[in-house]
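What follows is one structure encoded as C-alpha coordinates, with my remarks underneath.
Every protein chain of the complex appears in place save one, which is left out.
Up next is chain A:
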Amino acid sequence: MASIAGSSALSFARPVKAINTNSLAFSPVRKGNTFLHLQPVPMRSVSCAAKKDTVDKVCEIVKKQLALPDHTEVCGESKFSELGADSLDTVEIVMGLEEHFDISVEESSAQTIATVEDAADLIDKLVAGKA
(Lines give C-alpha, C1' and ligand atoms only; values in the text may rest on other atoms or scores of the structure.)
Protein backbone atom coordinates (compact mmCIF):
# COMPACT_ATOMS: atom_id res chain seq x y z
CA MET A 1 0.00 0.00 0.00
CA ALA A 2 1.49 3.29 -1.05
CA SER A 3 0.55 5.44 1.90
CA ILE A 4 1.44 9.05 1.55
CA ALA A 5 4.57 9.98 3.48
CA GLY A 6 4.70 12.91 5.82
CA SER A 7 1.58 12.30 7.84
CA SER A 8 2.66 15.15 10.08
CA ALA A 9 1.60 17.45 7.24
CA LEU A 10 -2.07 16.64 7.88
CA SER A 11 -3.92 19.54 9.33
CA PHE A 12 -6.47 17.33 11.06
CA ALA A 13 -5.59 15.07 13.96
CA ARG A 14 -5.99 11.66 12.48
CA PRO A 15 -6.44 8.87 14.97
CA VAL A 16 -3.66 6.33 14.62
CA LYS A 17 -4.25 2.95 16.16
CA ALA A 18 -1.35 1.45 18.07
CA ILE A 19 -0.64 -2.06 16.87
CA ASN A 20 -0.90 -4.53 19.73
CA THR A 21 1.97 -6.95 19.31
CA ASN A 22 -0.02 -9.60 21.15
CA SER A 23 -2.93 -9.52 18.72
CA LEU A 24 -3.51 -12.75 16.85
CA ALA A 25 -5.02 -13.44 13.46
CA PHE A 26 -7.93 -15.50 14.68
CA SER A 27 -9.58 -18.19 12.58
CA PRO A 28 -13.02 -18.87 14.02
CA VAL A 29 -14.19 -22.48 14.26
CA ARG A 30 -17.21 -22.89 11.98
CA LYS A 31 -19.83 -24.73 13.95
CA GLY A 32 -22.07 -27.12 12.06
CA ASN A 33 -25.26 -25.90 13.70
CA THR A 34 -27.15 -23.59 11.41
CA PHE A 35 -29.92 -22.58 13.78
CA LEU A 36 -29.96 -19.47 15.87
CA HIS A 37 -29.99 -20.62 19.49
CA LEU A 38 -32.65 -18.88 21.51
CA GLN A 39 -31.39 -20.14 24.88
CA PRO A 40 -30.04 -17.52 27.25
CA VAL A 41 -26.99 -19.65 28.10
CA PRO A 42 -24.43 -19.57 25.31
CA MET A 43 -23.36 -22.88 23.75
CA ARG A 44 -19.81 -23.78 24.60
CA SER A 45 -17.45 -25.24 22.03
CA VAL A 46 -15.32 -28.20 23.06
CA SER A 47 -12.09 -26.31 23.69
CA CYS A 48 -11.15 -22.67 24.15
CA ALA A 49 -14.61 -21.72 25.39
CA ALA A 50 -14.87 -17.98 25.80
CA LYS A 51 -15.64 -16.88 29.36
CA LYS A 52 -19.31 -16.34 30.03
CA ASP A 53 -18.62 -12.82 31.30
CA THR A 54 -16.90 -11.95 28.04
CA VAL A 55 -19.72 -13.38 25.94
CA ASP A 56 -22.28 -11.47 28.04
CA LYS A 57 -20.38 -8.24 27.63
CA VAL A 58 -20.06 -8.72 23.88
CA CYS A 59 -23.82 -9.36 23.69
CA GLU A 60 -24.44 -6.14 25.59
CA ILE A 61 -22.17 -4.06 23.35
CA VAL A 62 -23.60 -5.59 20.20
CA LYS A 63 -27.19 -4.97 21.31
CA LYS A 64 -26.34 -1.35 22.06
CA GLN A 65 -24.58 -0.78 18.73
CA LEU A 66 -27.41 -2.36 16.75
CA ALA A 67 -30.11 -0.72 18.89
CA LEU A 68 -31.74 -4.07 19.61
CA PRO A 69 -34.45 -4.18 22.26
CA ASP A 70 -33.24 -5.57 25.60
CA HIS A 71 -35.33 -8.71 25.32
CA THR A 72 -33.69 -9.71 22.01
CA GLU A 73 -32.08 -13.13 22.34
CA VAL A 74 -28.39 -12.73 21.64
CA CYS A 75 -25.89 -15.43 22.52
CA GLY A 76 -22.53 -16.85 21.47
CA GLU A 77 -23.86 -18.37 18.26
CA SER A 78 -25.51 -15.16 17.11
CA LYS A 79 -24.09 -13.91 13.84
CA PHE A 80 -23.60 -10.16 13.60
CA SER A 81 -25.11 -10.06 10.11
CA GLU A 82 -28.24 -11.85 11.28
CA LEU A 83 -28.63 -9.35 14.11
CA GLY A 84 -28.70 -6.65 11.45
CA ALA A 85 -25.07 -5.51 11.38
CA ASP A 86 -23.70 -4.20 8.13
CA SER A 87 -19.97 -3.69 7.50
CA LEU A 88 -19.99 -0.30 9.21
CA ASP A 89 -21.72 -1.71 12.30
CA THR A 90 -19.16 -4.51 12.56
CA VAL A 91 -16.28 -2.03 12.55
CA GLU A 92 -17.99 0.01 15.27
CA ILE A 93 -18.76 -3.06 17.36
CA VAL A 94 -15.10 -4.05 17.26
CA MET A 95 -14.11 -0.52 18.29
CA GLY A 96 -16.57 -0.66 21.19
CA LEU A 97 -15.03 -3.95 22.28
CA GLU A 98 -11.50 -2.53 22.00
CA GLU A 99 -12.45 0.41 24.19
CA HIS A 100 -14.21 -1.65 26.82
CA PHE A 101 -11.59 -4.36 27.11
CA ASP A 102 -8.63 -2.05 26.48
CA ILE A 103 -7.24 -4.13 23.64
CA SER A 104 -6.27 -3.51 20.05
CA VAL A 105 -7.65 -5.72 17.30
CA GLU A 106 -5.80 -6.09 14.00
CA GLU A 107 -7.88 -5.25 10.94
CA SER A 108 -7.31 -8.77 9.60
CA SER A 109 -8.60 -10.30 12.84
CA ALA A 110 -11.53 -7.91 13.07
CA GLN A 111 -12.69 -8.97 9.67
CA THR A 112 -12.90 -12.65 10.60
CA ILE A 113 -15.34 -12.01 13.44
CA ALA A 114 -18.74 -13.33 12.38
CA THR A 115 -20.39 -14.33 15.67
CA VAL A 116 -20.52 -13.14 19.27
CA GLU A 117 -18.47 -16.20 20.26
CA ASP A 118 -15.76 -15.29 17.69
CA ALA A 119 -15.47 -11.85 19.23
CA ALA A 120 -15.42 -13.18 22.80
CA ASP A 121 -12.75 -15.78 21.98
CA LEU A 122 -10.55 -13.14 20.41
CA ILE A 123 -11.02 -10.77 23.33
CA ASP A 124 -10.11 -13.45 25.87
CA LYS A 125 -6.93 -14.26 23.95
CA LEU A 126 -5.92 -10.63 23.64
CA VAL A 127 -6.66 -9.88 27.28
CA ALA A 128 -4.75 -13.00 28.39
CA GLY A 129 -1.85 -11.92 26.19
CA LYS A 130 -1.67 -8.63 28.02
CA ALA A 131 -1.64 -10.13 31.52
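Quick notes on this one:
Simple rule for what comes next: a residue touches a chain if its C-beta (ideal position, glycine included) is under 8 Å from a C-beta of that chain, and two chains touch if they have at least 3 such contacts; residues count from 1.
To be clear about the criterion, contacts and distances are computed from a predicted model.
As stated in its UniProt record, the chain not included in the shown complex is "holo-[acyl-carrier-protein] synthase", which appears among "Palmitoyltransferase", "holo-[acyl-carrier-protein] synthase", "Aldehyde dehydrogenase" or "dolichyl-diphosphooligosaccharide--protein glycotransferase".
Along chain A, the points of touch with the absent chain fall at residues 1-4, 7, 10, 12, 14-15, 17, 34-36, 67-68, 72, 79, 82-84, 86-88, 90-92, 95, 107-108, 111-112.
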